[in-house]
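Of the protein chains in this complex, all but one are displayed in their positions.
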Amino acid sequence: MTSDQAAQGIDDIEYEKPPSNWTLLWGDRMGRWGIIILVVVTVLAVFGPMIWPFDPAAVGEDSSSIFQPPSSAHWLGTDELGRDVFSQFLMGARISLFVGIMATLIATVIGAGIGVMAGFFRGPVDSAAMGVTDFFLVVPALPLMIALAAIFGQNLLIVIIVIGALAWPRTARIVRSQTLSLRERQFVPRARSLGASNARIIRTNITPHLLALIVANTILVVAGCILAEATLSFIGLGDPNRISWGSMLHFGFVSGAVGRGAWWYFLPPGLGILVVVLGFTLVGQSFERVTNPKMRGGA
Amino acid sequence: MSLLEIRGLTVAYPGKHGDVLAVDGVDFSIGKGEFVGLAGESGCGKTTMAMAIPNLLPRNARITAGSVVFDGADLTTMDEDGLRTVRWNEISVVFQGALNALNPVHTVGSQILEPIRVHDRGTSEAEARSRMEELLEAVGIPAGRAGDFPHQFSGGMRQRVMIAMALACRPQLVIADEPITALDVMTQAQILDLLRSLCDRYGLSMLLISHDLSVLAQTCDRVAVMYAGRIVETGPAGRVFGSDEHHGGARHPYTQRLLRAYPNIRRERVFIEGIPGYPPDLTQPQSGCRFRARCDLAIDKCAEEPTLVDVGGDHRAACWRLDQAVTS
Partner (left out) sequence: MPPLLRRILVLLVSLFAIVTFNFFLFHVIPGDPIRLIARTQKLAPDQVEKLRQSFGLDGSLIEQYFRYLSNLLHGDLGYSFSLKEPVSDVIGRALLNTLILLTVSTIIVVVVGIMIGVFAGSRHGKKADSATVVTSLIFWSLPTFWVGMLLVFTFGVWIGGLPISGITTPNAVYHSGIDYVMDVARHLILPTITLAIVDIAFFIIITRTSLVDVMGEDYMLTARGKGLTRRTMVWKHGFRNALLPVLTASVLYISALVAGAIQVEVVFSWPGMGLLTYNSVLARDYPVLEACFLVTAIVVLAANFGADLVYRRLDPRVAVNT
């Protein structure tokens, strides 16, 4: 970019009132699609299981009710035990979203915490924190999740903790480098000279400026966590008492639904994962783009 | 017949409220072997005008009117293949900030060799190499450093590499866009002297762009001053800067203010005055004299478009108040 253009770019910005992030997000084509996807899926996940008449766990009465193709009663047919697939799909949406979001919250708290501490205190704190972060960045996540889930046993809480505890390193790195640069801005030495404590500076001078970055990153992490939950459940390490899209695919796989050509059983949960992950990815990338246009080349 | 004839050149960028005319109907020429300076504040359109010559504008910029006749051919109507044979071979560029203008992953030697290989196909590998080494020596870099990467050189040395690269294909015209900004004062003077001496030695024409008029005063045969996309004053350097005893110096109020706004890099200057106000917002339509909002001498007449008027000896200025300006 030439200096002339840059000067004009600045002029452009000065004459416009900055719109809010959400307005920008809605104005971005990918962001808008992402928001629509997430709203639809959330509505389905929250209200779907209340409305749909079948109990996802209710087993069919006899062998004639298993692997039934879609019908007017069972929109997505039945599974290997004669259970209604559509009600499992709705319930699965709930668990997949719940695990993805809860695990992300854990990851964000750990990642942002470590990142802020490392960036703010620098020195040995930084070295130690980044050593641990790099270690977890290099250790292959899925094998470690499998090992942890296999050791600690299987229930929803453990799945959430295992995923969350391994999804934070990237957040930590991004937050750290942003904190490092924020710390050099003028308002930090000024606040310090006015006698503000470290805790106060972090709370009032650092964290507010990190929020947009953390939100964008968090949304992207949700996508990864939902995929992780699906994979873990597919391998058979999910909570056996909960239906998620991943566990549906696990049972579909081991019960031979693929070999039987029971597409109504293994297509919907996969599409569900695809659409939700895509929704979070679109919103996250778009958010990153509109809040920090310089960070990425944009699309 | 001049080497380069620019007529009515207009370059537009898309803006939020219609086109932004970064260059607005400019006439400009460079003679063979002439050393021409182009001055103006950042954002005045000088880089855009210069980059429009070999058509190196950013993708969103368009030449909407005018012609750029170089050596008898209009470059604005030439296709990309034609332009490629002109670029560097006939017109080369010394870019602003040589650290970023040199590719970090290739050695400086190979970057100088590249245009020779592309444009002078008949040249043997050995000839190309010896020309590259000769160029490095000519800009004051030992030929033995050809295998080094850009980051291994200091800022001034990088700019020298850039100059050697610009001369690789013996071009007729070299455009030097702010070649000495971000260098220390001693290095600035050295680079300017180098440009001037190479220009004379190889008999090439030079367009030197700078926001600092004193830089141009020292080195150029002729200067032009741009403001908000237009040329407001042009003439022989001696006349415009008043170093010729009998000619009054700068005539346009903007040039006069600009002369007072920058420290001289060789002479001592007593005090520096900024120009109050800002250049006009080019995203809005413009009319009349663009400088009138910041001008002490502005009158109602200035709302009309001034044209370049000859004030003697090929010295021209676009101002309605030339009679007043001369005394100030």
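Letters A and B name the chains as they come in the text, with residue numbers starting at 1 for each one.
Please note the rule applied: a contact is a pair of C-beta atoms (placed from the backbone, for glycine too) under 8 Å apart; a residue touches a chain by one contact, two chains touch by 3 or more.
Just so it is clear, the structure is predicted and the values come from calculations on it, not from any experiment.
*Asks:* Check the options B:T64, B:N100 or B:Q284 and report the residue that touches the missing chain.
*Replies:* Of the candidates B:T64, B:N100 or B:Q284, B:N100 is in touch with the missing chain.
*Asks:* Can you work out which residue in A:L24, A:L81, A:V125 or A:L144 touches the chain that's missing from view?
*Replies:* With A:L24, A:L81, A:V125 or A:L144 as choices, the missing chain is touched by A:L144.
*Asks:* Going by the contact rule already stated, which one of A:M130, A:L227, A:I243 or A:V290 would touch the omitted chain in the full complex?
*Replies:* A:L227
*Asks:* Pick out the residues on subunit A that sit against the missing chain.
*Replies:* Answer for subunit A: residues 1, 30, 135, 137-144, 146-148, 150-151, 170, 223, 227, 230-231, 234-237, 246, 249, 252-253, 258-259, 261, 263, 266, 269-270, 273-275, 277-278, 281-282, 285, 296-299 touch the chain left out.
*Asks:* What is the set of subunit B residues that contact the non-displayed chain in the whole complex?
*Replies:* Per the touch rule, subunit B residues meeting the hidden chain are 54, 56, 59, 83-89, 92-93, 95-97, 100-106, 114-115, 118-119, 149, 151-152.
In this text, only the chains that are shown with their structure count from here on.
*Asks:* For subunit A versus subunit B, what separation do you get between their C-alpha means, in angstrom?
*Replies:* 52
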